[in-house]
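Here the structure comes first, spelled out in structure tokens, and everything after it is commentary.
Omission of a single protein chain aside, the complex is shown with its protein chains in their original locations.
So that you can tell them apart, the chains are marked A and B in the order they are listed, and the count of residues begins at 1 in each.
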Amino acid sequence: MSKRIGLVSVFLAAIAVSSLLFVSPSFAEVVLKIGTLSNDANQLDPHVSTKSQDKILFPWVFNGLVRFAPGSADLSKIEADLAESWKSSADGLTWTFRLRKGVQFHSGYGELTADDVVFSLNRASKKETSTAYKGYADFASVSAPDKYTVKIVLTKPIPSLLGMVTNYHGGYIVSKKAVEKLGDNFKTNPIGTGPFAFSEYQSKRQVTLVANKDYFRGAPKIDKIIYRYLPDEASRELAFKNGELDLIYGTREQRWVERIRKDKGVKVDIIGLGELRTLHMNITKGPLKDIRVRQAISHAVNRDEMVAFVGQDVAQRSISVVPLGYLGNTSDVPLYKHDLAKAKALLKEAGYPDGVTLKVIITKVASLRVPMEILQAQLRKAGIILDLEVVEHSAFHKLIRQDASPLVLYGAARFPVADSYLTQFYLSDSTVGTPTAITNFSHCDAADAEITAARSEADQTKQLALWKTAQQKVLTQTCSVPIFEQLIVWARTTKLDYGFEMKNSLSNGPILNEMTTLK
Amino acid sequence: MSLFPKAGGLRRTIRDTIRVFNRNKTSWAGLVLLLFMVSLAVLAPWISPYDPIDQNILERLSPASAEHLLGTDHFGRDILSRILWGARISLSVGTISVLMGMAVGTVLGILAGYKGKYWDYMIMGVMDVFMAIPTLLMGLMVVAVLGPNLVNLTIAIALTVAPRFARIARAPTISIKNRDFVEAGRAMGFSDLRIMAGHIFPNILGELIVMGSLWIATAVRIEASLSFIGLGVKPPTPTWGGMIREGFQNILSDPWISIYPGIFILITVLAFNMLGDGLRDAIDPKLRNS
Partner (left out) sequence: MLKYVLKRLAMAIPILIAVLTLVFVIIRIVPGDPAMVVLGDQASAEALAALRTKMGLDVPLIQQYFTFLFGAFRGDLGASLLSGRPVLSEVMTVLPYTIDLTIAGVVIGIVFGVPLGVLTAVYRNSVTDYIIRVFSLFGLSFPAFYSAILLILIFSIQFNLFPVISDPDLSNYGERMNHLVLPAVNLGLIMVAYITRSTRSSMLEVLREDYVRTAKAKGVPRFVVITRHALKNALIPIVTVIGLYLGVLIGNSVLTEIVFNRPGLGKLILDALSERDYTLLQGVMVIYAFIIVIVNLITDLTYGFVDPRVKHQ
């Protein structure tokens, strides 16, 4: 026995000595190490996944026909990407795009042609292959008159059509050949035309991207991106401080931002578009059926305290059920003010003089759980007790779609047009539990007519007016309490320079492209 | 009754225990620490300086001061008050889960040992299956299934503890059941229940108490671990493990938020371990005689 222990120690000593000899050789390669949220990729298929950790990566790998200027999410400043030019017919029903020539897909999947664009847009509009399909419902056909021309015919005019073919969700152009060849494996082996090409996916660990030397805007200056999944915020921060990571998804709180800003060589980017945190109230069940109880909750919520908690730089008070910066957002709505006395009076009037207890389900994920705990403390002051049940994130998403929670705190950023938000959260078609369900947790049905009419309204002024009425009606029915908008925080070493000002992004993360450098 | 020489075992065990307690400073230290923790838990409503769930956003993450002896957490809640109230959760989950597990496990173990044959195979078979899954993983799965709250947490730990007690109870039952005094009892027409409860149980009580206190130590640790993983009780209920988890977010700037509750877990677990160790010395005849 003792002989064996001796052997073991000799072996250990050998390992220790050999480890000193194998010091990692240094490469001249420029490697960008990123720490992102979540513990794993979900699906690296841009038409399917709507998860932050996946979305962040898509604009690095894929292009759209047109794009938002890097670092912006402004619909009025859309620029050419895979398409060089475009025009629409006088009736707004036919759009023609001229493609850039010589654009190559990654990994030898050949030149991008109109066929790939037709395939991609058709793929994006089918519910079997895309989660964005509802947005493309008014597409009559997409065709390729020649190798570099794409024609889109609509059933009715869509004023914001360019938005549908940007580098966002269904607008990403994938390689037809790659999707057909890889089949199910495409979701872990994405092939696009972007500045960075997919190289390797290690589940629960990381995705490796390499520079696309043939990128049509020029070869990127970063050779390799290691995109690490690190669900724990503290671990990401520690690793970043230790220099193990160059760029991290930060904690979206003022205190965190201020603390990490103090460190030398660190730059913090606070990126829009923010996610609107809204408390949805199920108007069909239990005490919340009574509008007075819903009004009481609306009055008990203290937006200022919430913003103070999250912080001025990272949070904004919301002014309506549609987020700030979205086309159609308005402050001309009946928003409830913080007023505890009124809240208590309303509860009493509704027949709950001793207060009311609601069993509420909330995710483990801090970005929703922490504000929910603050709401819990705020509502307690008005006599509304929230019995919080904390569940896994996926369980949360399942349960709230089964009406299991009368109050649903939800945070979301959508395409920055009022329609996307109103349709998904307040149209009765989207009510959870129905076959066409999306995320209407409140069973709101007050503004169906306006939301539907606005969608195909060609006159922008009339469209805006319809959206305004819709927002007013939703708040009058008291379907939800919009609380605050939380921006997204990324911290990077000052050695990393995006090459442009990083203000807004639809991907929840920074844009990395051929302009980005790492010293 | 003189037929049952072991009937007075309980009283003698207690006398022996006190004697060895006196010889063993560790167990005294354990007992004192434990009583200290228990009194903190019991007195929490009176000695806590603040409401443990009252948020004060403006005063959040403030360092230790005269107003907040151990500072405040990320919601501005008083850490000391949360620790004191957290003691109630830790101690009650730890104790109740082990008592539950002990009760179920002991009954099953005695039954298996006393009845033998297929009773033995069935019961111990099921127990072996439960034992095959490590305590933490079992707790993790059960809480994930039932949902994280106080009752489920207690049940989860009890489930993992019960088989250990079944094993502890079974072996001595087998060796005792064939002894003269039990045979005699049976000959006198005593029911199985009476024999098991009246004569086998007192004989294994000593060992049960020792293992009980050692398992409470483990249970407190598991409760803290599950809370740390995020499978603890509902917010805003304070638990030590949960406090460490929440403090971990700010570990770089305010490490004390995590460190303080950890110290209390450590002391509590240590107290039960010391106590169990001391009692083991008191009851284990081999050690007692040497």
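Assume a contact is a pair of C-beta atoms (placed from the backbone, for glycine too) under 8 Å apart; a residue touches a chain by one contact, two chains touch by 3 or more.
Keep in mind it's a predicted model, so treat the numbers as computed, not measured.
> What shown chains come into contact with the chain that's not displayed?
When the entire complex is considered, the left-out chain reaches A, B.
> Return the single residue from B:Leu99, B:Leu136 or B:Leu205 that touches the missing chain.
B:Leu136
> From the list A:Ala83, A:Val117 or A:Leu230, which touches the chain that is not on show?
In the complete complex, the chain left out is touched by residue A:Leu230.
> Kindly state which of the options A:Ala140, A:Ala219 or A:Ala437 is in contact with the chain not pictured.
A:Ala437
> Just one of A:Lys101, A:Lys181, A:His397 or A:Lys462 touches the chain that is missing; which is it?
A:His397
> Which parts of chain B face the unshown chain closely enough to count as touching?
Touching the missing chain: residues 26, 125-126, 128-130, 132-137, 140-142, 144-145, 147, 217, 221-222, 224-225, 228-229, 241, 244, 248, 251-252, 255, 258-259, 262, 265-266, 269-270, 273-274, 277, 286-287, 290.
> Tell me where the left-out chain touches chain A, residue by residue.
1-2, 5, 8-9, 12, 15-16, 18-20, 22-24, 39-43, 48-51, 54, 127-128, 131, 134, 184-185, 187-188, 201-205, 228, 230, 232, 235, 238-239, 241-242, 244, 364, 391-395, 397-399, 401, 412, 424, 434-439
Here, only the chains that are shown with their structure count from here on.
> Where the CA atoms of chain A average out and where those of chain B average out, how many Å apart are those spots?
45
> Which residues of chain B touch chain A in their complex?
Residues 53-55, 57-58, 60-61, 74-75, 144, 147-149, 230, 234-236, 248-253 of chain B touch chain A in their complex.
> In their complex, what parts of chain A are in touch with chain B?
It comes out as residues 232-234, 237-238, 241, 251, 255, 259, 305, 308-309, 364, 366, 369-370, 373-374, 376-377, 387-392.
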